[in-house]
Every structure is written in C-alpha cells, then in structure tokens.
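Here is the structure we will look at, set down as structure tokens.
Here the complex is missing one protein chain, while the rest keep their positions.
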Amino acid sequence: MVSGLTRRAMLEIIEFLTKSLDVISDYDKDRLVETLVEAYKRGSKIFVVGAGRSGLVVKAFALRLMHLGFSVYVMGETIIPRMRKGDVLVALSGSGRTRSVISVAEAAKSVGAIVVSITTFMDSPLAKLSDVVVLIPGRTKLAKEDDYLVRQVIGLHEPLTPLGTLFEDLAMIFLDGVVVELMDKLGVTEEELKERHANVE
Amino acid sequence: MVSGLTRRAMLEIIEFLTKSLDVISDYDKDRLVETLVEAYKRGSKIFVVGAGRSGLVVKAFALRLMHLGFSVYVMGETIIPRMRKGDVLVALSGSGRTRSVISVAEAAKSVGAIVVSITTFMDSPLAKLSDVVVLIPGRTKLAKEDDYLVRQVIGLHEPLTPLGTLFEDLAMIFLDGVVVELMDKLGVTEEELKERHANVE
Amino acid sequence: MVSGLTRRAMLEIIEFLTKSLDVISDYDKDRLVETLVEAYKRGSKIFVVGAGRSGLVVKAFALRLMHLGFSVYVMGETIIPRMRKGDVLVALSGSGRTRSVISVAEAAKSVGAIVVSITTFMDSPLAKLSDVVVLIPGRTKLAKEDDYLVRQVIGLHEPLTPLGTLFEDLAMIFLDGVVVELMDKLGVTEEELKERHANVE
Partner (left out) sequence: MVSGLTRRAMLEIIEFLTKSLDVISDYDKDRLVETLVEAYKRGSKIFVVGAGRSGLVVKAFALRLMHLGFSVYVMGETIIPRMRKGDVLVALSGSGRTRSVISVAEAAKSVGAIVVSITTFMDSPLAKLSDVVVLIPGRTKLAKEDDYLVRQVIGLHEPLTPLGTLFEDLAMIFLDGVVVELMDKLGVTEEELKERHANVE
C-alpha cells in the first residue's frame, strides 16, 4: 500500500478527476467526438499541438488516434504535411494563452482547418479563435501576476500538486475516455488498435 | 456533466487508480524517492526512457524533475550527454519487454548508472536488470500471443480502455504523486518550480 | 568573405565531400534508389532511424521523402505504426555500431522489413544485418579505445572538424543528391514537393 505524500497527492488527483466528471459538459465532449468522427469519414488529417506537459498529453491522444485509424501528425515533430481545409487541429492548453499554440491555431484557421481546443478558460485567446472548445477544469498557471486560478466548482483551494498537474492529468484521463467513445462510434475493436500498434520500438 | 462511454471509461480509470493505491508497494515507492533524492544531492544526472505512450508519461515526469532542480535528459531527444557512474536511468515499460528500453537499460548498467524501472512485471527482462523496481499494476500488451494480462488484484476483467491505457494513466498519476513527495523531501516550493518553468513556449 | 578557422574547416569539409564523390559506389547508390522506388510503387512505408547528429540527418532525408509522396515515419517520434513485410528501414550510423540503431534494425528484420543502412564500415554489425548497404566514407567514432579511423582513400589525416562531422555532412549532401534522383525516377516536380510542404510551422 502506497502511503505518505505520494498517496495523499494521488488521492487529491483522483478526487479532482471524479468531481470533474460533473463539470465537463457533455455538449463539449460530443462536439469533440463528432468533429473527429466527421474528419475520419471524409479522410481529413488530424494535427495536434501543445507545449510542455500538455504537449505530451496531446501526443498520447494522437498516438491513440493513429491506432484508431486516423492520419495524425504532431506539430513540432519531423513529419508535418500541408494542412488543408477540413483538417482538424486539436490544441491543448490549460491557460489558453501559450504563445506557440495560439500561433499554430491562428495559422490553422488561416488555411481553413477546424480548430478544437481543450482548455480551462473560455475567454482565453485560444478558446476565442477555436471552432470547438472543450472546457475542462484545472488550476492552471497564467501568464499574468495574479498567477493561479482555482476553479470554484472543484473547491480545491490549495492542491498539493504543483502548477498545471491537475489539468494535465484530467486531460489525459478525459481524452482516454474519448478514445473509448471513438472506438464505439467508429466501430473499431481493440484488436484493430493492436494491429496498428508499433511492433518495432 | 459528461456522460456516455467517455464517462464510463473515465470512471473505470478512476476506479483502477483508486484500487491501485493499495497495490503499489510503499517500499518500492520509497526506494524510487530515495534514489532520486540521493542523485540530486550528489549532483548526478537523471535520464528517462520509454517507448510510445509510456515514453510520453516518463517525459512528463522528467519535465517536473527539471522544475524540481534536477539535471534531466530524455533518451531519444537531441541533447544527451555522457552517462556516468551514479547517474540514474528511469525506465518506464508496462510489459518490461520493450526492446529499445531494455537496450538503453543494459547500456546504462554497463557504464555504472543506477537503473530504476517502473513496470507491471517483476519477472520481465527490464525488471531483472534493474537496481530498483517499482511494480505498478496494469493490463498491458505483451510481445507474445497470450497477449493481455489483467492483474487479479485489480479485478478488472474486461476494461473498456484499450491496450496499455490503464498502466499509462496510473504511471502518470503515480509519478505526479511522487513529485509532491520529492518537493517535500527536497524542500522545494511550488514558487521555485514555477521559477524554473519555461517562459518561452 | 568568411575567413579564419571557420573558412578553413568549411574548405576541408568541401574537399572531403568532393573526394567522396569518387569513393561512393554507384552500385550502392542505385540499390538505395531502387529499393525506395519499389517501396513507393507498392505502397510500402519507410521508417528511418539514427542516433545523435546522424539521427538528425536521416530525419532531414525523411522529411524530403514525405515531400516526394512517401509514407514515412521517424523511429523515436510519437506516430509510429506497425512495421510490415516489405516496409523499408533506412538506418544511418557512421560506425555501424550504435546500439539503439542495431536494435531497431534487428527488430525490422524480424518482421520482414528491408533494412538499408548507410555507414562507413562494411564489417559493422549494422552493415552485416542489412539487405542494402551504402558505404560512405567518414572518419567516425568507434566504441573502442582505438577510437578514430580515417579512411585512407580520403587522405585526411588530421581533420579540423571533430568526431563524426565529416560523415554526417557527407550523409546530408549525399542524401540530398539522392532526393534529386528520386524526383526524376518518380517523375515528381518541385511544385509537387512544395504542395506537400508544411504550411503551418
């Protein structure tokens, strides 16, 4: 049995994840799922972008999208094709203010791509320019001095975990939930995912 | 309120995380923490390695180690210095059989580095060559036909989430818990983490 | 006009590149080109692998292959699909002894992929297990104490540039030459390359 601060922090994260289930909007989630399913059906490409730990979480989602049969690309890695009208950019940023993410989202809009953002702040620059916004709660670092924002709905006033941890962990779990819904919507079995999984790694 | 399969899958993950708290050994966790704290104190470097989604999770841990003040490097990225005696390699692999991870772990051993592995399988090649093993439960893909192993202790016989999802999510949350314990052990405040956080991204 | 050691080193590299034109075998180059053209025609995927600066050079080649219309993937990055019989692995390693590269090449062989290696040493482990070997000259670091090998054919006994620089630069220029030959063989125009070039970056 794991104990000490590690356990306390894990319990806090788990409590946050659980409460978040009632805060994330089904409408947002459905639009995310639909946008991806439609892109899949018309053969559009998916691009993902995020900085730091958010970037790692959105890459984990991208890998599952590939397993699901999507053509998916990670901004900042080597193989990046031309983005075209109808392609989808999935952008993950807790604050919605990460400069490089906004820059990519703006460029994506300018070529007619659909921008889906996953963020805590509806009034952030990223959310404002997005076609689809999935709001997920999170204490998150902001660019300004006022610094941290703890979502009242969550009621966590002094989390043990530092910086954007709660947002990043929730984004990971939420997107893993979305993967299951996508499997169902696309009629893809786990066997098929496994069949696309890297065998040389 | 999020509903549908996304909610069901998230609940399943959360249940798995919760039950895992009682399965992960405090002894394992303490040795991981001690190994890192000692490396920190003697100024040794930390290297991390993992493939696929496990690689992304261990990178997320690496980034927090950097925020904590460690000198940390990600195998496979550009800037990789010489590994020396006393440096620590943190290897993450559910199956403990990922070829590239084992190859790096073997090379690390040969230069006198300390290998810490986080895996589901005590009798895996990775675990066997490691100095410290943290066993965390997980259904995980294996290289063989027998294919999936669901840990009895968890009692999840047919998880909704595909492939290594449960392992990867648990590794993410567990290591985020460990970060909180490291903050305490090293006397590092969140302000200090924030001070080391990227400001250009 | 650039002068000083920078100029002298650049002149040395240029002389090395020029002399290498007469050392690289047309037979090797033709087999590389054919292997890629055949993979293209049957719709097989290309994977590339290399460590350190060699890894960066082979990624630069991979990006051009994508511009040419190949389905190409970089080992170690996020999106890695299953490797299948008939897929091609292009491995770049001056010494032919880089552990992680050999490990990937072995795994590729085991799934029926065609391994093409670009290396200085015909008797290296990498060359020995490859289906196609392109030998390109290079002073290159070895794992052993004996350390450096300067190819007599080149006659550069004490190059100014350190470590594997000559090999890496030659590999870059050689593969950029191969790209031009591939454009011709596949009947792909520069306009078509440009049409596939990233527009969001």
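All chains are identified by letter, namely A, B and C, in their written order; residue positions are counted from 1 within each chain.
Note that a contact is a pair of C-beta atoms (placed from the backbone, for glycine too) under 8 Å apart; a residue touches a chain by one contact, two chains touch by 3 or more.
The structure presented is a predicted model; accordingly, all values stated were derived computationally and were not measured.
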Sole residue of B:Met83, B:Ile114, B:Val132 or B:Val180 that reaches the chain not shown, by the stated touch rule: B:Met83
Given C:Lys109, C:Lys128 or C:His197, the one touching the chain that is not displayed: C:His197
Contact set of chain C toward the excluded chain (per top definition): 1-11, 13-14, 17-18, 21-26, 29-30, 33, 51-53, 56-57, 59-60, 63-64, 67, 98-100, 141, 160-163, 165, 168-169, 172-174, 176-181, 183-184, 190, 193-194, 197-198, 200-201
Footprint left on chain B by the chain that the document does not show: 47, 59, 62-63, 66, 72-75, 77-83, 104, 107-108, 111, 113, 195-201
Hidden partner interface residues of chain A, rising order: 52, 56, 76, 78, 80, 99-100, 103-104, 107
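Definition applied: only the chains that are shown with their structure count from here on.
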Interface residue identity across copies chain A, chain C - same or different by half: same
Copy-to-copy rotation for chain B and chain C - C-alpha atoms, rounded to a multiple of 5°: 180
Relative to chain B, chain with the most remote C-alpha centre: C
Rounded Å distance between chain A and chain B, as computed from the means of their C-alpha atoms: 21
Junction residues of chain B - those touching two or more other chains: 52, 56, 99-100
